[in-house]
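All protein chains of the complex are present and in place, except for one that has been dropped.
Right, chain A next:
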Amino acid sequence: MGKTEIFPLKQETDIVIVRQRVRKAAEAVRLGLVSQTKIVTAASEIARNALIYGGGGECVIEETTKDGRGAVRLVISDQGEGIANLDRAMVDGYTSGSGMGLGLGGAKRLVDQFAIESQPGQGTRIELWKWR
């Protein structure tokens, strides 16, 4: 059956590791090269957010299926300050820091399924799916 692994996001080098592991998982479920690139890029954006804005967190990488098709499921979560205004945060170009404001909106476009839960003071949890 599917394989599930959990990786910490405590420092910048952890983002590099997560990218590599997401790539491996995407290859394992036989996503095409473009799909692999999209899910790895989305993971990179969301993982960096968890580190920078969420004060660190973790990334669950699951090799699974969706309606019989090979799929990668990621859950990236943190226990940081959360996002008070989700609608605003999702808008392209909005950043409260010094980024380009493309991480959330861009990641959503790059995957097949995107879900975000965030409570001020309780952290943020984002689930990303990419399937064949």
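Please note the rule applied: contacts are C-beta pairs under 8 Å (C-beta built on N, C-alpha and C of every residue); 3 or more make two chains touch, one makes a residue touch a chain; residues count from 1.
Note that contacts and distances are computed from a predicted model.
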Protein name, per the UniProt record, of whichever chain is missing from view ("ABC transmembrane type-1 domain-containing protein", "Electron transfer flavoprotein subunit alpha/FixB family protein", "Methionine ABC transporter ATP-binding protein" or "RsbT antagonist protein RsbS"): "RsbT antagonist protein RsbS"
Option touching the unshown chain, where A:Arg69, A:Arg88 or A:Arg109 are the choices: A:Arg109
Residues of chain A in contact with the chain not shown: 12-13, 15-16, 19, 23, 33-34, 36-38, 40-41, 44-45, 48, 92, 99-100, 102-103, 105-106, 109-110
